[in-house]
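Only one protein chain is missing; all other protein chains are in place.
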Amino acid sequence: MTRSVKILYFAWVRERMGRAEEVLAVPDDVLTVEDLARFLARRDEEGAHAFANPAIVRAALDRRHVPPHTPLQTATEIAFFPPMTGG
Amino acid sequence: MTRSVKILYFAWVRERMGRAEEVLAVPDDVLTVEDLARFLARRDEEGAHAFANPAIVRAALDRRHVPPHTPLQTATEIAFFPPMTGG
Amino acid sequence: MRRLSVQADPFDLAHEIQQLTQGRTDIGAVVSFTGLCRSEGGLLEALELEHFPGMAEEEMGRVMDEAEARWPLQGLCVIHRFGMIKAGEQIVLVITASAHRDAAFQAADFLMDYLKTRAPFWKKEWQQGGDTRGWVEAKKEDVAKADRWRDKP
Partner (left out) sequence: MRRLSVQADPFDLAHEIQQLTQGRTDIGAVVSFTGLCRSEGGLLEALELEHFPGMAEEEMGRVMDEAEARWPLQGLCVIHRFGMIKAGEQIVLVITASAHRDAAFQAADFLMDYLKTRAPFWKKEWQQGGDTRGWVEAKKEDVAKADRWRDKP
C-alpha cells in the first residue's frame, strides 16, 4: 500500500523545484528524509538542481527540524529548505 | 601656607557627617586622600561615625574616582561617598 | 506574560514593552533587541522575508519555552516580520523582562541566536532598480553563536 505525503519547498529550494508544494506517493524504498531527498534529486532536472548539494538542504517533518537519517514513518508533511537566515 | 579644599559628602556619608559640603583648610600633614579621611575621622563624632570603616568610603578628586593613596596636590574639590548603587 | 507574532506589519516596541510591564512592580530589567534592514552602503533596497507559516510560530514558541526554562523571566515577546522590508525598516523584535538584568540580557541574546538558526525564515536581497542579488547565505558564525548555549546550564 503506498502512502502519500505533502512536500513543501521554501526559498531557493522552492525556486529550483519550480513549485511551492506537491503531494507525492512515497515509493516503497523511500524510508528516511535523505531517501526522499535522493529520490527527488533523481526524479527530474529541477530536483537535481535543488538537491545538487544535499548536505545543505534542511528538512522539517510535521513542522519540526529533523536530521537526514530520520524515518518518515507516519509523518504527513515534509518540508525542504535552505539553512535559515531570519532574525 | 595653608590651602583650602571643598569637601562634598554623599548618601550615608553625608547623613553621618550632618552636612553636604564644607570648605576645609588642609593641615600640613594631610597629603593624600586617606590622610584627609583619617583627619576627618579624628576631628569629631560625626567624622568618626562616617569614616568608622575607612575601607568602605570611596573618594573622587575633582570628579574622578581615585584610590586612597592618591595625593591631594592641587585638587580643589574632594568628594567622599559609599560604594555606588545606581543603575 | 508571553507574546509571539509572525506578521507583515511593523511592530511598536513601546507598546509591546508596556504590555509586558504595565501594572507590575516585580520587574527590574527589560531588554529589547530590534533587528533592522541595512542597505549595505546603498546596495540594498529591501529584503524579502519568506517564512514557513505555522512552523515559524511553533518553532519560535519552542525557542521561547527553552528561554523560559533557562532563566526566570516575567515576560517575553518575540515578533518576526515577513514580506518586503525596506532598508531602515524593522525585521525582528525580542523583549525580555526579569527581576534581574543578567537574566534579561542573556535570555534576549539567546533568543536572537536561536531565532537566527532555527526559525524558518529566509532573506532574499533586492537591489536599487529592482534586481535581486539572490538569497542571503547562512553564516557559520551564527551557528557557532547558537552552539555556545548548548553546554551552559
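By written order: A, B and C. Residues from 1 in each chain.
Please note the rule applied: a residue touches a chain if its C-beta (ideal position, glycine included) is under 8 Å from a C-beta of that chain, and two chains touch if they have at least 3 such contacts.
Please read these numbers as outputs of a predicted model, since none were measured by experiment.
J.: Checking the contacts here: which visible chains does the omitted one touch?
T.: B, C
J.: For the full complex, which residue in C:Gln7, C:Ser39 or C:Thr132 touches the chain that was left out?
T.: C:Ser39
J.: In the complete assembly, which of C:Pro10, C:Pro53, C:Pro72 or C:Gly88 touches the absent chain?
T.: Looking across C:Pro10, C:Pro53, C:Pro72 or C:Gly88, the contact with the absent chain belongs to C:Gly88.
J.: Would you write out the residues of subunit C that touch the absent chain, in ascending order?
T.: Residues touching the hidden chain, for subunit C, are 12-14, 17, 21, 23-39, 41-42, 87-88, 99, 101-102, 104-105, 108-109, 112, 145.
J.: For subunit B, which residues reach the chain that was dropped from this view?
T.: 8, 10-12, 14, 60, 63-65, 79, 81-87
The working rule: only the chains that are shown with their structure count from here on.
J.: With chain centres defined as mean CA positions, report which chain is farthest from subunit C.
T.: Using the mean of the C-alpha atoms as each chain's centre, the farthest one from subunit C is B.
J.: At what distance in angstrom does the C-alpha mean of subunit B lie from that of subunit A?
T.: Chain centres of subunit A and subunit B, defined by C-alpha means, are spaced 73 Å apart.
J.: From the C-alpha centre of subunit B to that of subunit C, how far is it in Å?
T.: One centre to the other, that is 49 Å.
J.: Can you work out the whole-Å distance between the CA centroids of subunit A and subunit C?
T.: Centre-to-centre distance between subunit A and subunit C: 27 Å.
J.: Spell out, as numbers or ranges, the residues of subunit C touching 2 or more other chains.
T.: Residues of subunit C never touch two or more of the other chains.
J.: What residues in subunit B touch two or more of the other chains?
T.: None at all.
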